[in-house]
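Have a look at the structure below, then the notes.
One protein chain is absent from this view; the other protein chains keep their places.
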Amino acid sequence: MSTTPETAVPAEETAGHGDISVGVPGAGAEFGAGSGDAAASATRITPGNALRPEDIALAVSRGTAKPSDDAAEYALRLGDDALILAQRLGHWISRGPELEEDIALGNIALDQLGHARSFLSYAGGAYAKDGKPGKTEDDLAYFRREPEFRSVEIFEQPNGDFAVTIARQFVVSYYQYELYRRLTESTDATLAGIAAKAVKEVDYHRDHSAQWVLRLALGTDESREKMIHAFQVIWPYVDELFRDDELTARLAGTGAAVEPSSLRADFDRLTGEVLAEAELDVPQVKAAPGGGRRGLHSEHLGYLLAEMQVLAREYPGATW
Amino acid sequence: MASQPLQSVPAEQTPAQHEQSLEDAARRDAEGQAYFDKVMADDSRIEPRDWMPPAYRKTLVRQISQHAHSEIIGMQPEANWISRAPSLKRKAILMAKVQDEAGHGLYLYSAAETLGQPRDQMMQDLMDGKAKYSSIFNYPARTWADMGAIGWMVDGAAIANQVPLCRASYGPYGRAMVRVCKEESFHQRQGFEILLELSHGTPEQKQMAQEAVNRWYAPALMMFGPPDQDSPNSQQSMAWNIKRFGNDELRARFVGMMMEQVKVLELTLPDKDIRFNEETKKWEHGPLDWDEFHEVLSGRGPCNAQRLERRREAHENGAWVREAAVAYADKQSRKQAQKEFAA
Partner (left out) sequence: MNDSTAPAAAPAPHTAGNVWPLWEVFVRSSRGLSHVHAGSLHAPDAVMALRNARDLYTRRNEGVSIWVVPADAIASSDPDSKGAFFESPQGKDYRHATYYTKSEGVKHL
């Protein structure tokens, strides 16, 4: 992608090719107080080093990370939760209540998508059997049908207004935090690794949603009403998050995971503190039966998947 | 601001005092102009509180806010595909890209705010249809390949425009552009790679890529603005060191870059007249439909109404949220004040 010499563009002007030169000597320091200290720049950017979905996929394809069938099924659950949430949150980018919030929700969506990709890449490793290759994150995301998804119902609940999105965020981030915090000590090294990265990010999601719960609940009469309504809409789906089943019992037995019910006390205590500060009661609503872990979803998921999968399914086998 | 001459005689002034203050203002303006001219001659920078000619301020507010609006409206055609991105990696990339554009809008609105124009006013002008933004964002993103063509050509053209703006004479604008250009560095590449994947994919994918390139080519070239001879503002902007190169110059360079890159893509540009002129050492391209450009710019493009409606909807739906946050902040600071009073 280099410029032809004939175009006679001065070196510092050859724009748009990866490492862009901005044509300003020491431009990185331009934000500074003119100290000329390029190292002090507030624009110095680095990719950082963290466990990425690509690393998991590589480890899986090399066979250095190989989930047990149970661990794979479990990773599928957590991956689906995060994927469906990312799909929902992505809708807010360009529609937020303020531009700053477009960016905040975008960051959260990207975090969730990253977790989803890691969990799904890991889960895909279990399909490598009898000489068959494993499944990729995309095989799992785009080519499973609705009953094969293992996410619980709260994640697929529609965005609603900003209050509903925040209510859903509030519940899932406090849940995910308690879960990932414990999973960092999983006997399954890959689950522990994914959780160690995710728990820090989800910690921020907790803070983000709690800040908004306070503001909406204690802001204006209108916002308070909307916040209360939003919790009424979302709270029926809380119970399902904490339901144990045979899979979680087996995984808890080996120390690879924890029983969801064991997270409930901390969840109740910490969300309760925020709700109390927001002068809100814990919603008294009837719990929905839920069935997401067994592939029984609310009516919303089908539409979400139809949209998410449409292009990939139009061109099966294509790469992008 | 020193740039605003006194309008009326304040009551407490005698006519003589008024004479004097008019003289003072005139002297300040003359000194300011001399300083401003020197800054321009030295190719140095003007900072927010410096004296500046009113027309310079006005031009900057117009240009920077239009640029900001373009970033914000420009999110929409790409956001349109976030939910349908055909792989999770592409979904993540696209989300991050569209999110970056929101950031660019924010950096640029901030730069315009240093000139005394509040962001909500600019936003209101945009929603009222009083402000312009890049006409290219009024075209629909019809297929996934448009994500490639937009990244490669639209971001590519934007970068070619923006890199020289990093040296714009107005400090905050230049600094905003430095940050924007750094972030843009991945936008064009990801678009190029989308097209590359498609052109090396199935025949249908390749066709999808070619069609997207065909559709976005002319609008991308028109992003550099009308030909120099039809662009009176352009001359003044160059004299003020805001713009560094003419529209045609930048456009020609861009065509040259596209010509090289399109070979790697194994696609073609829909323009039989592209050639390198050995005499002028410049790239030349076929005629562009400037009537269409002006039609779209003036509001009669395929998506103008949709884009503005979407922006209005987000803004209006968010009003109660912004209000709640302000009300909460007020209550908190009142509480804080009471606590301090009690202590």
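Points worth noting:
A and B label the chains in the order they appear, each numbered from 1.
The rule is short, and it goes like this: contacts are C-beta pairs under 8 Å (C-beta built on N, C-alpha and C of every residue); 3 or more make two chains touch, one makes a residue touch a chain.
It should be emphasised that the depicted structure is a prediction, and the values quoted were computed from it without experimental measurement.
Partner chains of the missing chain, restricted to those shown and counted over the full complex, are A, B. When the missing chain is restored to the complex, the residue among B:84, B:179 or B:206 that touches it is B:179. When the omitted chain is restored, the residue from B:30, B:264 or B:329 that touches it is B:329.
One of B:113, B:197 or B:271 touches the chain omitted from the figure, and that residue is B:113. In the full complex, chain A makes contact with the omitted chain through residues 31-33, 35, 37, 39-48, 98, 100, 103-104, 107, 207-208, 211, 215. Contact residues of chain B toward the unshown chain are 1-2, 28, 47-51, 99-100, 103, 106-107, 110-111, 113-121, 124, 171-173, 175-176, 179, 183, 319, 322-323, 325-326, 328-329, 332-333.
We take it that only the chains that are shown with their structure count from here on.
Averaging Cα coordinates per chain places chain A and chain B 31 Å apart. If you check the complex, the residues on chain A that touch chain B are 1-4, 6-9, 13, 15-24, 27-28, 30-31, 43, 45, 53, 83, 86-87, 90-91, 93-103, 106-107, 109-110, 113-114, 116-117, 120, 137-138, 141-142, 161-162, 214-216, 218-220, 222-223, 226, 307-308, 310-312, 315, 318-320. The touching residues of chain B, when paired with chain A in their complex, are 72, 75-76, 79, 82-92, 95-96, 98-99, 102-103, 105-106, 109, 144, 155-156, 159-160, 162-164, 166-167, 174-175, 177-179, 181-182, 184-186, 188-189, 192, 194, 197-198, 201-202, 204-205, 252-253, 256-257, 259-261, 264, 276, 281, 283, 310, 313-314, 317-328, 331.
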